[in-house]
Each structure stands twice: as structure tokens, then as C-alpha cells.
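First the structure, then my questions, so here it is.
Every protein chain but one is kept in place in this view of the complex.
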């Protein structure tokens, strides 16, 4: 398979990120099928035409069903609001397309289950956009864990925080309504943490959670004195147990002033510890209980060519990859797996496992008890 | 009251720390009653004699009841193993002495309650050795919170980790037996975290906890092939609710490789955030949502004379206080409160509140449910 | 000008970096002329053909003069070894092309002067690849300095260190021979520091330097027992004076174990301080002498949309740009300036000023005295 036709739905934050990745992936990696930028889709025709030109797409449309019907399109990238994921993904799968869907998977657990069911029956392959999981630093952490560098895993901590909803004066928006946005923090960012831990530790099988709304009412934009109700959580935390018996603690907030992209992970092992923070995504901290006590300490590993596929981007260590380049790695993995019929690290099945956890938070918090997933 | 006679029971880690504090407090602070180092007590006579000479105590004994009976002793410092706190503290209180007791308060919640009951009836004042709470950085954080610098408190995170039990080959010891040591991590270090949060946020009123033993069996020292059972927790975490409705997450481990004295606190407010880590105890991180977005960031505040009572130790900022100097501050506070009959920040009543939390962890974990305290 | 034809000479480290930038720049920025990837050139035909296919170039050649002669080529990117820059750049300028040349400018100061002279006479525009200077964090630092956020500049420190020559057992290579490589550390990395400081502070006008060779002999590869002489410096440092009277200190080493891409800058002002480190290229440290002494501290600013053109890459702050994305910014600036006939931040004239400094290091060190530049 020399090339793969791409239909991209959405031109916003993650739509552009997909476009950049498809533009870069062949030049970066070499050994991947070439993505053909076939058709770009968004709701506004003029805007979409402009973006198609900028992004290098051959055609553009405002009809997402046309993307899916397009015979030149092999792979459909879905970067639209969450509420549309289910319909688009299932339609694309039924049309025999590969589906590259941004996270979170869907609005509700039922939606995610329907999507996974469709994927099981489909010829097309699926991938979710959990791009933090392909960071060379994270891939190296996974290797270290699996090689036993820190011994047996004992305990895990995870935090994910941003501050895009930290300002109490931020007006009410669709993000605050469950029918539009589904979950709050859990769907936006906690799911990233869960995706990382499922790869590093194993699946979470039970949890006891608590959730909170920081600001139950937000002012309505341009309607002085009116307020809208915030229907989803700003803050969420849980005690968790993994399938291998490891205990852990997760916490997350979209109202955490000063945090821009913090995803902090601590892996406690019987022989050492690994920590990571996405705000310093090119670094990994490693402590190994070896050697003279007087010279032990957490070491800061800067990623470089020793941490594949960093070397595809730059032959010099410590020069730093960026957020967008994680999407290039992810796209390369997906394109290669499609061409070679090999397993996909984060397909809809894996995505569903993440959804079970984040929706489990809400169930546990509402019932105020431990729940099994 | 010009001077206060000190009887110190215990010459180990914290015994020496008390001795150093009593030697330093008058020279450091000036405005405190002078501690008279009256009598030192420990179990080995020769060792105690030597330490009395080194520490500058006038007399020494191996009979702790003699310390309490000594008419020149006004204040009894108890730095012995936890199992002895109850008997010694109550005897000292009944003898009309002031009692300065190291943490954790006691072996069991019942013991702690008995001690608090004795204190309520006694003439003598009480203080627990939660010395981290008097750190100028922590006192400043408390002021910032109470002045509203970070707005309304929304959420709290706390971690406390050390690695003194992280090595799986470390032999079994009395620390592993409930009858001798009581709790594990919870009594050793989690209590410090709780003591800090009670001061910064308010009292914890309910929690859902999980605890784990990292290494259920440890090799018996000098008995090849034999193993002893570890009866108390290595790892403990909880979701918590504070009296003011704030939610939080606590986690702690004495098996956290690489951590030597980590006590990390995050205070999430509606207008900013404060973080602290005891391993960098002279620093405080503050983020305030003010000013141009392009220049906002967490600032690292180095403690100095602007953070009382730092200036009593050194007139130059950023020169660093040490762990032992926190005990000097604590001792000064206690001596001043005794002399002036003013309230004591961490008396047995406050200590009992901490004990309720750490014993609540065990109850919640055993019953696998939220518990009210 | 809708599009600009690109001829790229070189497919190595920086050749690929240019190719990635030209692939990404239109999709990232929108408002730039579209680069047409016209022809790629390198010495090995098969390799070049493969890279042309991967990078998306329409044609390929092994004859760099053919690139310059190509009527469809408007802009020639030169990413070859330094010894070839002079000939290629002058030929391209004489052919009326725009020239985008990687740093350092040339092998010798005379070469750089000849290139700058050719540029002065040419119709084509020039740009040097000092991509660190376009980092949003650095651009923000420049704004802060110019707006007076840290008051009057008093003093400057700069460090640039890597460890690609730190291993004493690394075999001798062309990098060690002056005729091939020209300068050592000074040409490889010190020039980056100078380029940054010229933008942040002003031009350096005099200096007193010292240079050293860490390992005067290196083993010849595959010739056991034979050694080659290292003809250029591993370590270089200087006291400097800037045109505005500010004093400074620069130091640099390519033999600095553990440093991968460290470029540390300190700008001392009468009202505050700014520091930066390229190994954490998405962060800027700012201290301003304002407000309550108890809350002052260095703040860590994470770059985001408030720091243009970060927002072109990602609408969410703190998500991190990478090294390659700096080249996208640089390419965009060059393409826009060509189209709009506006000034270019780092043309050959600016590049020559950097060369004067790094060659001034050698002169000062050899003559063991202060030199004017």
C-alpha cells in the first residue's frame, strides 16, 4: 500500500493538528504509506475552502457524509465535537473506512460501546487520538517498566490539570452542558491520564471516586445578571485498583490555576521510581536503588535518539519535540498498522476501556462507593 | 516566668532534636523563657550520662518516673517509642507538668483519646511535635490562604513519601509489628501531612481510603530463610472532604524509592494556587491569576526575613533554614505560650483530630467505604 | 507572490529540518506564500531520490549548480557543510536567488565578509538559520526587555553547552580539522548564543576570551594506536562589552557531559531579571522587583497563545513547541519578508556580526588581551 487517502472532518484545534501530522509524516518517517490529502470537511464553506488550501487538501466539502462516501478516501479523521463522534465513526466504519477519532471517544458510555461494537464488525481499522501515549519519553518509561528497571510495580499516582475553566468569571458555554459536552474534566483531560496508565500499568478494574463542580453557576455571555448551570465536573479524583493488584490515586482538574498541560505520573516500583510531567514532555525522571547510597538520586533523562522515534525528528538529543509532533508519531503508527495489518495500540477497544473508567468515576461518586468496572 | 525546667525522655533521633532546640531557642529568639536543661532520661545509664554531658543536661536518669517526679522539671519532652507515649504523657500531666510529645500521639486511637482527656483535666499545657507546621514557608502559605491571595479554596492535594521501608530486603523489625509500632506509614508520615492540611484548610471530616502492604513478608535478621509478617501499611491514600466542603486527595508511602522527605501540598483556589514541597522546605510556589496572561506563572518564593520567624535565624533571605530549626520555632512557641498562658497551636486536642484521620484511613480501607470522622 | 520555488541543498540534520519546515509552514501559518518544493540536491543520487520522494520535492539532482540555475527555484536553502557555504551562497545570490543559509555562516571571517558583500549587491534576500532567536519565549523576552519590564539592562550571562565531543574516546573526524570545520565550539554552538544576545541586548563590541582544547589528540577510527590532532577549540569563554556599555560573560563547551542543548541566558536589569534555558525551551523565568517582598520570586512562564506565534501551532497554552517548529517560524518570517519586501531579522549582515564575535574569541585568546570587534 503506497498511499492512503485521507478525509479530515474538522478544522479546529485537533483538525489542524491532524492536518499538520499528515503533512509531516512521510518526510519525518520515510517508511510510512504516503497520506493523500483527499478531502477536508467543516461546516462553513468559505472557511473550509481556505483551510483546504492552507492544509493542502485536494478538495473540500461541508457534508461529512460526502467524505465518508468518497471512494478516494481510505481513512476518515474525526476531530469534531464529541457529540458527533458516534454517528460519524459508525457511518465511516460501515462504509469500510479506517477511522482515526479524537478523544474522548464519545458523549456517553453507551455511545462508546456502540462505536466499539461497530469496529468489531468492520473491515476498517480504528485509532483514538491519545497522542500523549506515543511520546518517546512515555514509550521509554513503558520499556523501563516492562524490563523491570524499577522492579515490581507497587503503586501509581497520576495527576492531570489545566486551567481553561479556572476563572470563575468565564462565561457559561456548551462545555458546561452535559448534552453537548458529556463529561467535563473527565472527558477532556482525565481520559489522557487513564490512557497513559493503561499502557504503563495495566487496566483499572475498580475505583472509588469523588467529583466536584468548582463553580456551579457561570455568567451567561452578553446577558448581564443571568447565570447558567454547570452540569459537569470541574474536579475529579479516585482511588483505583489495577488488574494486577497495584493500587493508585488519580486526580484531575480543569480549574487548576497555573496548570497548562500538567500530566504528572509516578510509578513506584520495588527497585526504583519513574516520574513524568507532560509540561516537561521531553524529560523523564528515573530513580534506581543501585550503587553507593551517597550518589543515588532522581536523574533527569532528556529524550534523544536513544528514545525512538525521537531520532526521526532530530539526530541531536535534548533538542525537544513538541505536542504536534506526538500526533505525527501517532499518525505514523496508524498508517503503518493499516498497511501492514498489524495490531493498533489504541483502537476503539482500548478507547472503550478508558471510557469505562471515566464514566465509572461518575457512577462511583454518585453512589459514594467503590465500583467495579 | 524567667525559665522553665526541662526533663527530656529519649536521646534518639527526636530526643537529640529536642535537645538541640532547647540549647538554641534562647539565643535564637531572645524573647522566650530560658529552658533549664534539668534532667535527661534514657534506658542505658552510660549512654544517657554521655548524652547528658553532650546535650548540657544537669542530671540524668534511667527512670522516667523520676523525671516526672522531679520538682525542678516543669516540662517533660517525650521522644520515646509511640507505645510509651500514653503512659508517660498521662503521668506527667497528672504530676502537673507541661508535656511536649513527639508525633504520632500514640499507638491507638483509644490511647490518643485517653491522653486528650487527661490534658483537658490537667493544669499543664500540651504540645505535639508537628514541627513541619511551623516552617516559615508554611506559615506564609497559611497567611496567603487566609488573606484570600488565592481566592476561595476549591481543592487540595497532598503527598508524603519516604523510602526508609522501600527496600524489599530490609529485615523485619519492631516497626512491622502493630503492637509495637501501631500504624505504619500513617503514623510515621501521613500524620504530618494531615497536621499541615488541618492548619491550611480545616479539619477533614470524611474520607474513603485504601491501604496496602508493599512487602507482606520481610526476612528475619540473622535467621536465614525465616520471614516475619508486616502487620501495618506501607502505602495509604484517601479521598477526603474537609469541614468547609473542600475536596482533596492524600497519598503516602514509606516504600517510595528516592523520596527522602517529600511532603508535597497543592492548594487550588479560585484565584490562584500554592504548592509546597518539604524536600525544598525553604521554597513556596505561588500562582496568582493576575496581570498580563503573557507574564503569569508559578513563582518560587525563597523564604527570608519577610517570612517570620526566619529573621530570628538569619537576616539575609534565601540562606535556608534546616529541619532542626523548625523544632526551635516549635519549642519557642510552646515556651512562650506556657509563659503567657496563650493558646497552643498543636495541643493534644489538635493531635487527637489528626489521629482520628489516620485511624479513619484504616477503618475506611477495611470496610471499603466512606467513613465520617 | 503566491508561491516561492524552493531548491534545497543537503538532506542531513538541517536539510531534513528545512524540508519539514517547508512542508509545514503553509498549513501552520496560513498567511505565507506557499513554498513549492522544486528540487532537492545531495551528493548520492539514490539517497537523494529517496529523500526527494519522502520530503515531497518534485525533482532531485546531485549538481548543486543545477539547483541554482533552475528557473523555477526562487529560494536556495543551503544546509551543507560549512566549507561549502561561501561558494554556494555567492553563486545563488549572483543568480538572483534568495538564500537561506544554515549557521555558522562560513568557515572563515573572510568567507563571511565575502558572502555579506555579495548579499549587499544582490537582488535576492538572505537569511541565516539562527532558529533559536524566533522561539516565542525568546521573542517574549525581547519584548519584555524593550518594554522595560526589568528596567535598564545592567549585566548579561550566557552559556551554551552540549556533549557531542565530551567523550575522550570519540574518534577523530573532520570536525576536528580547521580546514574542514573551521572553528569548533564557537562555530557550532557559541554562535547561537551570540545571535540570541545580539537580539536581546545589542551588539558585542569588545571581548577578552580564553579557549581550550579538552582532548588535543583523538584516536583515529579503525587505525589502532594512531591519533589525530584536534585543531579547534572544545571550550570557549569570554568577558564581553556590548555597544550600550552592558557587561557580560559568555561560556560554551562541546565537551560538557550531560548537556544536550543547553543555552542559558540571564538578563540582569535594574528592576528585575529574565532567564531562559533552551533545554526547557517553552519556559521563561521572570523576576520583577514589585509587590510585597514576601511574595516575590522567579516565575516560570509557560509559553502559549499569549506568546505569538505559538498560537499558530496550538490554541492551548503549555502544550510545548519543538525544535523543528522553530524552523517553521523562521521559514515563515523569511517567506513573508520576501513576499512583502520587509526587513529580515537575521540576514547576512547580522550573520556577519555574529562571525566577528566568534572569530574575535580566537584572536583575543591567541593574543591574550581584550580586542575590539
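Order of writing sets the chain letters: A, B and C. Residues in each chain are counted from 1.
The rule we apply is simple: contacts are C-beta pairs under 8 Å (C-beta built on N, C-alpha and C of every residue); 3 or more make two chains touch, one makes a residue touch a chain.
Worth saying up front: this structure is predicted, and the values here are computed from it rather than measured.
Note that of C:126, C:195 or C:237, the residue touching the chain absent from this view is C:237.
For the options C:130, C:287 or C:310, the residue in contact with the chain missing from this view is C:287. Interface note: of B:54, B:290, B:349 or B:366, the residue touching the hidden chain in the full complex is B:54. Annotation: of B:213, B:302, B:331 or B:344, B:302 touches the absent chain (contact as defined above). One of C:150, C:263 or C:332 touches the chain omitted from the figure, and that residue is C:150. Annotation for chain C: contacts to the undisplayed chain at residues 150-151, 154-155, 157, 159, 163, 166-168, 208-210, 212, 214-215, 234-235, 237-239, 241, 247, 249, 251, 253, 255-259, 268-273, 287-289, 296-298, 368-370.
Think of the hidden chain as still there; on chain A it touches residues 140, 144, 149, 284, 286, 292-302, 304, 306-307. Along chain B, the points of touch with the absent chain fall at residues 13, 16-17, 19-20, 23-24, 26-28, 30, 50, 54-56, 162, 164, 259-262, 279-282, 302, 304, 313-325.
Simple rule for what comes next: only the chains that are shown with their structure count from here on.
Because chain B and chain C share one sequence, their contact can be compared position by position; here over half of the interface residue numbers appear on both sides. Of all chains, B has its CA centroid at the greatest distance from the CA centroid of chain C. If each chain is reduced to the average of its C-alpha atoms, the one that sits nearest the average of all protein C-alpha atoms is A. Separation between the centroids of chain A and chain B, computed from CA atoms only, is 41 Å.
One inter-chain figure worth recording: chain A and chain C are separated by 34 Å, centre to centre, where each centre is the mean of the chain's CA atoms. Taking the mean of the C-alpha atoms as each chain's centre, chain B and chain C sit 53 Å apart. Those residues of chain B in touch with two or more other chains are numbered 296-298.
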